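What you see is part of a larger complex, with each chain still in position.
Chain naming follows the written order as A and B, and within any one chain the residues start at number 1.
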Amino acid sequence: MLHDLFSPEVQHALDLAGIFVFATSGALLAVRKNFDIFGIAVLALVTALGGGLFRDLVIGAVPPAAFGELSFFVTPLVAAGCVFFLHPEVQRINRAINVFDAAGLALFTVTGTTKAYEYGLGLTASAALGLATAVGGGVLRDVIVNEVPSLLRDREMYAVPAVVGAAIVAVSIAFDSLNALTTALAIVTTFVLRLLAMHFHWQAPRAWNRRSSVAEEQ
Amino acid sequence: MLHDLFSPEVQHALDLAGIFVFATSGALLAVRKNFDIFGIAVLALVTALGGGLFRDLVIGAVPPAAFGELSFFVTPLVAAGCVFFLHPEVQRINRAINVFDAAGLALFTVTGTTKAYEYGLGLTASAALGLATAVGGGVLRDVIVNEVPSLLRDREMYAVPAVVGAAIVAVSIAFDSLNALTTALAIVTTFVLRLLAMHFHWQAPRAWNRRSSVAEEQ
């Protein structure tokens, strides 16, 4: 369905771009943790491919694209290599990384939701799985390096733009109007919302009535 | 086979009850960790659906019930919403939560073992997978928030009642006598054992001869 909007080649290039930027975020975290080159490569692979791997296992698309498509496997290694040699520069362009990460989040949400629906899931389930595709790699990355996933602490509402994007796709399918326009709308909305959330430091509410006298766990 | 005991509607209602109480335990932990509303929802979903998702992937039941059954997805969100607004009250009824959690453990163990056997697994494997279904969500919950799973520290022998319940189901199948009576026996035994373990603070043995001079890791 996305092919109305993008040719398969463009679609593939965008997939690789999303994988590349997610891999970069994993590799940078590995450098921060002082892992060696193999740790950098592993964390890049897990971050870039974890979300799609989970999606493909759930919908029964075996072997998952992560293992069926050579370029999906090589791209994170290239990203890891770039970070290994260039990481002071990469860190300096942290702002650019965030923009690319937002683009990856937008694309993975929309393609994940669409692919889940094509494999027969219901609308809500497809949107949920699209969301899981977009955030899954980052959760795996954080769990493996022994940190609480930033998704849960939800700095600047990381999940919200993806929820909105997945909902737009699901509603479009429900009204039989998933086409180039609505797909682009979902991608752009997710992307822009994420940039706005970062720029204005939007915060989601904590539980009501949480007593301040209760010591906060770290 | 469980339908001898419960009508599908009752069975479904009991499944949802188990999902609801497990989701509540995840949401309460998220509140304790001071996550925002999205972190609460994610942890409720993971805790309630993680065990069944693992079971369905292992037996090849794709898409897993967690993604095929809308009510399975909505129920944890309702539980998360309840905790978000009511959590001081929910914490006050911690005792009731433990009783419901024991009921969920009992039901998930028995239905997990039965479903695994129906999908062609052997008796021991079915019992093991039933056990994994019952405890899997809690393990995921603890791993994600960066705590050692309470299953491993096995406060008050959390796993033991589930092992007994799964064994009763497996033995019943082996003697071709899985019926309403033996199913009920497995559920009630698991439930009562769990309540007794909590009430009397049963402890399982640590490794023999562990030298006290060895500093204990935290």
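We adopt the following convention: a contact is a pair of C-beta atoms (placed from the backbone, for glycine too) under 8 Å apart; a residue touches a chain by one contact, two chains touch by 3 or more.
Treat the numbers as computed from the prediction; the structure is a model and nothing was measured.
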Subunit count for the whole complex, all chains sharing one sequence, 2 displayed: 3
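Please note the rule applied: only the chains that are shown with their structure count from here on.
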Computed distance of Cα centres, chain B from chain A, in Å: 29
Touching residues (chain side chain B, partner chain A) in the complex: 30-40, 42-43, 53, 57, 60, 62-64, 67-68, 70, 73-74, 83-85, 87-88, 143-146
Of chain A, residues touching chain B in the complex: 57-60, 116, 119-122, 124-125, 128-129, 139, 143, 146-149, 151-154, 157, 159-160, 203-211, 216-217
